[in-house]
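I'd like to ask some things about the structure below.
Apart from one protein chain that is not included, each protein chain of the complex appears where it belongs.
Going in written order, the chains are labelled A and B, and every chain counts its residues from 1.
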Amino acid sequence: MNEIAIMLLAPIIAGVLAWLLDIKRVREIVGVIGAAVPLIYIVQTYQSVFNGGTINLDVPVGGFTLSFALYNLTWFFAAIAALLGFTMALGMASTSKDGYEWLFALMSMTGVLGVFMAREFVSFFLFWELMTFASFMMVLKYNRSASLKYFILSVIGAYAMLIAIGILYAKTGSFEFSTIQQFMYQDATKTALGVKGAFGKSETILLYLLFLTAFGVKAGAFPLHVWAPDAYSETNQSYTSFFSGVLSKAGVYGFVLLYSMMGIKLFYTLGTFGGHSLFAYTIAWIGALTVVIASFLAVLQEDIRKLFAYSSVGQVGYVLLGIGVGTQLGFEGALFHALSHAIFKGLFWLVVAALILQTGKTEFKDFGGLAKKMPITFAFGLIAVLSLAGIPPLAGFASKWILYEAAISAKMPLVAGAIFLGSGLAFAYVVRFLYAVWFGQMPSDLRNVKEAPLPLLLGMALLGMLNLVFGIAPGLVTKFLNTIFGHEVITGDIYTINTGVGNYNALMVAICLVAGIVIAGVLFLYGAKTRKVEVNDTYQSGNPVTQDFNLSIRVHFYKPLEEALSFWLRISFDKLYTIIAKWVEDFAEVLKNAVYNGNVQSYAWYLGIILLILALWGW
Amino acid sequence: MENNEIKYELKEFKLFEPLFKWARKKSLWIVAFCTGCGGIEMPPLATARYDFERFGIMPNPAPRMADLFLITGYVTPKTLKRIIITYEMMQDPKYVLIHGSCPINGGVYWDSYNVVKQLDKYIPVDVAIAGCMPRPESVMEGILTIIRKIEEGTADGWKRYKENYEYYRKNQDELFGEGWREKDAKRWLAWL
Partner (left out) sequence: MMNMIIQAVLILIYATFMGFIFMGIERKTMARIQRRIGPPLYQPLLDTLKLLGKRESITHGFIYDFGPIFALGASILALMFLPLTQNFQLFSSSGDLIVVAYLLEVPMLGIMLGAMSSGNPYSGVGVQRGLLTMVAMQLPYGLALIALVEHYGTFSLQEIVKAQQIAGWSILVPALLLAMIVFDIVFQALLGLEPFDITTAPAEISMGPMVEYGGKQAALLFTQHAVQLFAETAFFVILFLGGANNLLELLIKQIAVLFIAIFIASIYPRFTIDQAAKFLWKWPTIMGIIAALLAVL
């Protein structure tokens, strides 16, 4: 059978099977196998896709033809989805509670694979809705108001996309991406020459705004990100590694499609602003604002899941920024960052899942001193921390480096300044996570915590190893991404990446770092032998200290920042949306009381008025 | 501090030891802990007239990095508890320099119920400077004496503490009662 068909059907069949046979061990094994199948096929097709091959699948269904294709761009996104799906399944083997969760988690995996591989709008929309529905059901089980917020915003985005697809079909007569791309290109040349094309200026802007809303909601761009913190926190944490790692990339993929289909038309219609095309500059600024605002909010959180949720929103802002820069280098940086964000954020969420599974607590004030009890989880958490903060030999740094080069070479200095600020803030909240959870004093009810179970550790090991590999050899990823553009945007061999204006040799950095640590270690070993003291043998200006004293700062760690930003924190889009929702509800209440008021006489009046109107019109 | 867990060696690193001895005497760091009425005599030493920084001496708030402890006046039991805790947090080799007659034999408070009369029973002392607050010139003389003793290798208060730990511990417990650290910590817990 066709590879694409197997890749799409395997997860959902495995999910249904796992839900039907609700036996504990069996459903885990079925689920993991179902999630491993796409990964196996992805690895198998790497060589042929790298050399430029394509795999197609066309399914005629009731008048429409659903077509899928697997070539280098879609293979890249599908690889991210398959990899994270497999580690999610490994994580859920330890943390899932019943078959319901397996069903919807694997259903969303099918949905997102279908979105990435679709080649025309019918299948795109179908699988988009499948993915949204499945993830909504995962959140619904845990918390109703968070799932409601997610659902309403997703539905608004999906209807915007439906209207846009309708407009496109009416004007171009086809759903296929390639046909629409050709049509838009011809239309763009007509506009450039001054002849009136099929799409007027206001229609193009309307299409642009509709698509921006649709994909912005999914990716979590700035004014539409309010669903993300609650939805990412209130669900099974192993599933969140898939949710925030891959489903937000569906929004990113939508932006890439927007560029490839409508980019030239938008460029000619909307013009330029200060040397950059206006539509791309808007996307870049939306990305920059998302990075700054989400990172600032992440620093001030008190709950582990919310901190990482805001951090996910911020990192996807980096990807949008890379796309908005508009040059090929920017695209490569954005796609690389999509991969490395998926890898390190997936690892983070698995670590959080292990913590919550073993201790049952979620706020920072209940944790402390777990580095001795869960050392392997701590080691992987440390790798994820170094990658998120952008420390050189790891994967997060390579992608951020390309983004810097892209933004500065394209002469967008303020946007690049936002990247700097975002990186500093990332450092801050990640150190807060380390301090509150792993170091310091252990509270008395955490004395019996054990190491995380084996499947979770396997998933974490896979992602951690990939972090290291793509950090030391970033050329592996850039070589693949170069094939998307057809020529060498980033040159260099496996260990070095060279963008024409700058050069980064990851292997040399790793070797020198190890050499530096060895030199320091030799100096250290020379000194006197050390003796271990307990954690409460610390200097408190001479006062005696026992274990009952609270020696770590776990609450309001960044209070001075809150005070410095007190003016800006009063503005909140979440409250704005809640206020709008309340107005709509009140308006509906008024209508209900005025119109449907249960009074038989007013119903009789309505009937009379309607009959009068019909009689006057003469049916 | 349980003395029986320490496995320290008196092994002399023959190759670098003269270098370390020279470094130790030229860079003494004082624990910034001002007791009693002599606390006011430290700033004149640090400011422009009698500048002790030219000898390499620097006040340092953290006892783990410091090696000279100045006890500058009378010592009450409450202060003595803090002094013992801080002294045990310092790392070898460490030296103690006492100012004034109160720590030597009680001074003007020789018949008070609340002043420790002979500090040498609780903490080993290297150099004592007599006076009822000695002037800065005397304190400089005391510091130079410590530097000379380090050179000669006779500043061994820390060795005496390690070897005669039972004696010092017995005196401390006699004054404060057994288990005084936990009891004192519990008293301060209510304030937090």
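One rule holds for everything that comes next: a residue touches a chain if its C-beta (ideal position, glycine included) is under 8 Å from a C-beta of that chain, and two chains touch if they have at least 3 such contacts.
Computed from a predicted structure; not experimentally measured.
For the omitted chain, the shown partners it touches in the full complex are A, B. Across A:Asn2, A:Gln328 or A:Asn505, the residue that sits in touch with the chain not pictured is A:Asn505. Looking at subunit B, the residues touching the absent chain are 6, 8, 16, 19-20, 22-24, 26-27, 29, 47-48, 51, 53-56, 60-62, 64-65, 67, 90-93. In the full complex, subunit A touches the hidden chain at residues 299, 371-372, 389-392, 397, 401, 404-405, 408, 411, 413-414, 416-417, 419-421, 423-425, 427-428, 431-432, 434-435, 439-441, 496, 501-505, 508-509, 512-521, 523-524, 526-533, 535-541, 551-553, 557-558, 560-561, 563-564.
Just so we're on the same page, only the chains that are shown with their structure count from here on.
Averaging C-alpha coordinates per chain places the centre of subunit A 59 Å away from that of subunit B. On the side of subunit B, the complex with subunit A involves touching residues 5-9, 33, 62-64, 81-83, 85-86, 89, 181-182, 184-186, 188-189, 192.
Partner subunit B is touched in their complex by these residues of subunit A: 528-529, 531, 537, 539, 541-546, 548-550.
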